[in-house]
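Apart from one protein chain that is not included, each protein chain of the complex appears where it belongs.
As written, the chains take the letters A and B, and residue 1 is the first residue of each chain.
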Amino acid sequence: MSLLGAPEVNKEGEFIVNIGPQHPSTHGVLHLKVWLDGEIIQKMEPHLGYIHRSIEKMSESLSYRNFIFATSRMDYLSAHINNQACALAVEKGLQIEAPPRAQAIRILLGELTRLSSHQLWWGCMGLDLGAVSPFFYAFRERELIMDIMEETCGARLTQNFMVPGGTMYDIHPNFQKRVKESLVKIKESFKEYDELLTGNVIFEGRTKGVGYLSAEDAISFGCTGPTARGSGVSSDIRKWFPYDGFEKIEFDEILDNGGDCYARYKVRMLEMKQSVRIIEQLIDNIPEGDYQAKTKNVIKLPKGEFYQRVETARGELGVYIVSDGAASPYRIKYRSPNFSNLSALEKMCTGAKIGDLVAIMATVDLVIPDVDR
Amino acid sequence: MNNEELKSALTAVNPNVTFDETSEFMQAFVAPADFRKFMKAIRNNADLEFDFLFCLTCIDWKTNLTMVYHLLSKKHRHQLVVKVKLDDVNNPILETVCDIWKTANFHEREVYDLFGVKFNNHPDLRRILLDDEWEGYPLRKNYVDENMISL
Partner (left out) sequence: MSLLLDIGFAVWAHSLHEKIASMISNPTAAQVLEMVIAGVCLLLFLVPLCFFLGYMERKVAAFMQMRLGPNRVGPKGTLQIVADTVKLLMKEGLTPNSADKFLFNLAPLIVVITSMLVLAPIAFAKDFQLWDTNIGVLYVSSISSLSVIGILMAGWSSNNKYSLLGAMRSGAQIVSYELSIGLSLISIVILSGSLKMSDIIASQADGWWIVKGHIPAIISFIIFIVASTAEINRAPFDLAEAEQELTAGFHTEYSGMKFAMFLLAEYINLFVVSAMAATLFLGGWMPLHIGHVEWFNHAMDFIPSSLWFFGKTFFVIFIIMQFRWTFPRLRVDQLLNLEWKYLLPISMFNILLMTFIAIMHWYL
């Protein structure tokens, strides 16, 4: 160190800043090594694995009923949809289908999860850009959904409500009433969200033209979800490969050709409205009947490979089960949306400023446990 | 493109490819030597145009390691699984595809980290999830960890 304690550049004359693993805006233990020239990012390198738990290895020794619940801990903000993907993958192997009632409940809970995840994202987005107040407004409505989840599933965040062949229990008698009451409030809140952030001059300045990702790059980097759709790449699994009866439901895939942070922001904002639309279609039309198909106590999948994908709040989650006929999977691969989205981060960040890095990370909406698995 | 058309198109690219249609996706088995040329061809062929590599992983079959590439064409909406068997379990080596699909960069690092498959010409082949000092490849079936509790 020099005589006057100045932070030195390294031998190559590079100024490297380590952002994370403990940093307010990485939303978890992500470590970004950033090469800076003044404020401008020359190069960026993510270091992962701070909370790697090897869920894939764990699943190899768990039964087909149990491994589902480990996935709640991957993308904990869309835990429900992760569970659904695993349940669907096992159902695909067993060649059964969940009863219509279970399918409707799955979609309803899944869309509520997506809504709550996007609400949290919206709050954090404001927080990352330095506006603290939106966070509290976002949590106000998220709390309504969390309460519904608690009442029906018994848990607020990691619901673990899915089992192969349907849902674990039937919905709570209050479910429909509470969802309808909450939807009224949530729809009103969208206007407030727009007033707080969307039209703000500073907000637009911080997001428009920042973190550009072209459609070709989005496909090449394997981006999915709102990150890809913000670049105009159609990637909604609910439209491409409908599951659990999504083919019968009317909704639009939101696409925006902007490719910048503002486009991704708008896609998520409009997706929330589509989720409300889906819930409104289903909430009064939940079919009567069983909520669970009959399955054996010990599930054994036939020998073979089963790939199931779903659209989580962040993109395409793929569950790839390789079975050798035993009671637990031979190999499981989770194709997590965040892992691929993260790889595009460097492309978006290079040439941007430190303040932009925060905005870009906010709009990609990374959940680190899902990256590390 | 349906499976039959795909088959003939793929055979035109490489006559040594074998197919398996028992699973959900059609599977194409390629020899490691032809692998990179084949992948480049199906990415750039205008009729095939597999531009979206949505899943890249490896399976340890004890006797061999099988690399699995799930591919999708955003334009033509057809899907394909490309499999490559690596018979040398102790020192598996395959050509990289990370210049063809950028997402392969991270996924190949993950496979290297957890299975020990080395990718030739990969720009930055380091462990991605585990420590740099980690010994062994955890997702291999012969991996032993004295702290591991089996249920």
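The rule is short, and it goes like this: a residue touches a chain if its C-beta (ideal position, glycine included) is under 8 Å from a C-beta of that chain, and two chains touch if they have at least 3 such contacts.
Source: prediction; values computed, not measured.
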The chain left out of view makes contact with A
Sole contact to the chain not displayed, among A:255, A:293 or A:354: A:354
The missing chain sits against subunit A at residues 1, 4-7, 15, 17, 23-25, 36, 39, 126-133, 135-137, 140, 197, 200, 202-203, 205-206, 353-358
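One rule holds for everything that comes next: only the chains that are shown with their structure count from here on.
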Averaged-CA centre spacing for the pair subunit B and subunit A, given as whole angstrom: 25
Quick one: which bits of subunit A touch subunit B in the complex? Just the residue numbers, please. 48-49, 52, 54, 56-57, 61-62, 92, 217, 219-222, 224, 233-234, 240, 304-307, 309, 316, 318, 320, 322, 330-331, 333, 335, 339-340, 342-344, 347, 372-373
Can you check the complex and tell me which residues of subunit B touch subunit A? 22-25, 51-55, 57, 59-60, 68, 70, 74, 77, 101-103, 105-107, 110, 114, 127-131, 138-139, 150-151
